[in-house]
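Heads up, one of the protein chains got dropped from this complex, but the rest are sitting where they should.
Coming up: chain A.
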Amino acid sequence: MTHFRHYFAACLRQRTRLFGFACGLEVAIVAGIIFLMAIGWINSDLSVDSAQGALVSGGILAAIVLYIRLAAFTEHTWGRNLDRLVPISESARYTANQLATLVWFCAFFLLQIVLWNLFAVLDGGAFNFTSGDWGFGSWLLAVLTLSFLWGFVLVSLVHLLTTLITTFLPGRRQKLVTQVLYVLVAIAVIWFINWVIDLITHIAGSALKGWFNHAFNVEGTHFGERPGILFIALAVFALIIAGFSAVNVYLLKHWTETQTQP
């Protein structure tokens, strides 16, 4: 049997090109914007401030492209013999792939934060974080990381559910049927998630009501004074992701075949 760390390392290696592509794309966008500024097509002075603006635009665009490409790559992994023939349990396969996808996206995201801060320093700013800022920053980073993962998990869920439904449909016009199914399943999943959130909110009632306001000082409470409720919210979010991941692993293990064509 293949060891998890070997497979995880292979999953990371497979996605290196996507990360490299996103970095290249960002450089190209930033260079393009600066070039357009230099020749006067964009009405702005060439300064550290405008370069920082270009970097933010380039970073966001490249991040969107990277997110889509990583999600698509992971989705295709479930139907690839090259990956599915590796002797490892489906839960380990699923975890290694989602984790590798998340690691590369977070790496790109962190790279952006470092670059933006470097530009801020160049522009005369300084790192001056209080302990409260670090606490809030860590919490926000955790929320963002879980949100990124949540997106990847949902993309896989839509793909795996579509694959499952396709198995029970007649074999004719498979491509068209699958595309229509993708849209319908995506709508159904979004509707289901909304329904679950409504249900949780209804059941939790006053316990959860207003937690966001408390956390962000809207009602006079500072973040540092109420970290517990925020971390409970994080834990609930992580549990929901784990639940959906369990469904994905079940679908992968029992219902997902690989492609037959090379």
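For this structure, a couple of remarks:
Assume a residue touches a chain if its C-beta (ideal position, glycine included) is under 8 Å from a C-beta of that chain, and two chains touch if they have at least 3 such contacts; residues count from 1.
Here is the rule we use: contacts and distances are computed from a predicted model.
Selecting from "Cation:proton antiporter", "ABC-2 type transport system ATP-binding protein", "FecCD family ABC transporter permease" or "Phenylalanine--tRNA ligase alpha subunit", the unshown chain of this assembly corresponds to "ABC-2 type transport system ATP-binding protein" (UniProt protein name). Across the entire complex, the residue among A:88, A:102 or A:230 in touch with the chain not shown is A:88. Touching the omitted chain from chain A are residues 1-2, 6-7, 9-10, 14, 76, 79-82, 84-90, 166-171, 174, 253-262.
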